[in-house]
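Every protein chain except one is present and positioned as in the full complex.
Then we have chain A:
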């Protein structure tokens, strides 16, 4: 397996060099898997109606992406070319099954809520894309960082989308988590209680009900589209990348 396109670095780099930091920060913004590469959109639509499941899903993807990259990179010179995709898939599937089992034991309600979507990380193009494009040709430590970066880039978008959907959809934030916050809604549990006369004037008495447009998956489409537009209008260089 001497055919790998590994870049030979002549000079010894420091442990956490600038180049390596870029591996982690680049996928967060200028090379974001969702907004720039437009990968992994399916699960971004499905799990983002609340922030808390988005956070759990992000952690799961960061974990799977980082360790799949690490293991693939460690094995990159041993993996037979003919079956490399299957081997990659086995690595991802193993990690995803582990995450699924662990989640069942750690937090059963959230496991129920995310249901099939944890299992579907196996089919998330971001994970396999990184294995094929990066881990097969780079050293373990860099691959690991790249995995964290891409997982986090995906997670960042998930959490941003989840934030807007939950806040405007249900008027809460982090509902179902250990630290739920009730921001706006009809009821005295909420910070902004729209049923209290006077606060908004009697005209708007109890006006905030669930906004189903935001609760449903289509809202994620709108929010991701706005993010894509906003990101590219700020940095025109990104327009033709994808």
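The definition used in the following text is that contacts are C-beta pairs under 8 Å (C-beta built on N, C-alpha and C of every residue); 3 or more make two chains touch, one makes a residue touch a chain; residues count from 1.
To be clear about the criterion, contacts and distances are computed from a predicted model.
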Identity of the absent chain, which is to be given by its UniProt protein name, from "Putative ABC transport system ATP-binding protein", "Na(+)-translocating NADH-quinone reductase subunit C", "Protein ImuB" or "Carbon-monoxide dehydrogenase medium subunit": "Na(+)-translocating NADH-quinone reductase subunit C"
Option touching the unshown chain, where A:16, A:108 or A:207 are the choices: A:108
From A:87, A:137 or A:167, residue that would touch the chain that is not displayed: A:87
Chain not shown, touching residues in chain A: 1, 49, 78-83, 86-87, 90, 94, 97-98, 101-102, 104-105, 108-109, 112, 115, 169, 210, 212, 215-217
